[in-house]
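Have a look at the structure below, then the notes.
Note that this complex is displayed minus one protein chain, with the remaining chains in position.
Let's look at subunit A:
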Amino acid sequence: MKERLAVESRAGSHVVRSGTNRRSAWRRMVQDKHLYLMLLPVIGFYFLFKYIPVVGEIIAFKDYRFVDGIFGSPWVGFKHFQMIFQSADFWRILRNTLVLNLYSLVFGFPVPIILALLLNEVRKNWYKRIVQNMLYIPHFMSWAVLGSIVVAALSPSTGIVNLVMKKITGGETIYFMADSFWWPIAYTISGIWREAGWGTILYLAAMASIDPQLYEAAKIDGAAKLRQIWHITLPGIRGTIAILLILRMGQMMDVGLEQTLVLQNNSVLGVADVISTYVYRVGLQNMNYSYTTAIGLFQSVIGVILVLGVNRLIRLSGERGLW
């Protein structure tokens, strides 16, 4: 009985406290009215330009016509989705999206790690700084710039690559950007060119936090540089590598739209057409709004599933998740 009373009184006091909380919450809101005023345009922005377009995705289930508006257009259920899965186009762009991502992952992911390992060995700080500054530059360039450099350099008639190759080997002219074998290679390398240097930052930060005593001990044991890298540096950045790798997996459905668009041309669409460029070309330029919205919706649903899965993976590995 006593116990129960105690519980009740505790519960009672809790109710009282939450009551004053509510009242003081209101008072606090009034006190903070200027803060809410600041947030008003912010909330408006997120509502109008982030949430409304998501609602607009319902045209994937309608036959959208601009004159009828989003809500006036007739519902058609899963018609567009059925069309998607029956169309050869869709499987082509899905395959291209995944394949280009896979290339970037397999060939692009290790490069910053290798660069960071090398940079970490450089003891002359001025040299390290110069190299870093040079490697970061492409990251700050628009794909319009990088793309035009790549296309110009690989041009069959005037590109420096072909001209140099012809001088050295005297071989055939290669139509790099119009060849479905060479295009993905040019795509992957240009991606590495832009991002590899920049990608070293997080690895270098992780390496900087490795305990220097480990290296001292290794040196006393007579371990050579390569052994130190293998047994101390690499294990030291294992966590960073894992997280970045998993995060990268979460983006397997996205291909850099700006990069692909600027490098792409009609003769390589078989390998270069990805979901986002297809939506742009067929959806906007040919005004197939509903059909391509359905494709986009499919892409983002898979994307969200991937991100959620990735977050679960990170948590399982014992690290702090993304949220």
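Worth pointing out:
Assume a residue touches a chain if its C-beta (ideal position, glycine included) is under 8 Å from a C-beta of that chain, and two chains touch if they have at least 3 such contacts; residues count from 1.
Everything below uses one rule, namely that contacts and distances are computed from a predicted model.
Missing chain, UniProt protein name: "Protein LplC", from among "YdbS-like PH domain-containing protein", "Protein LplC", "Iron ABC transporter permease" or "Chemotaxis protein CheA". Note on the undisplayed chain: of the listed residues A:36, A:78, A:91 or A:181, the one touching it is A:36. Only one of the listed residues, A:83, A:99 or A:163, touches the absent chain: A:163. Residues of subunit A in contact with the chain left out of this view: 25, 28-29, 32, 34-36, 38-39, 41-43, 45-46, 48-57, 59, 64, 66, 69-70, 115, 118-119, 121-122, 127, 130-138, 140-145, 147-153, 155-158, 160, 163-164, 166-167, 175, 177-178, 193, 197, 201-202, 205, 222-226, 257-258, 261-262, 265-267, 276, 279-280, 283-284, 289, 292-293, 296-297, 299-300, 304, 307, 320, 322-323.
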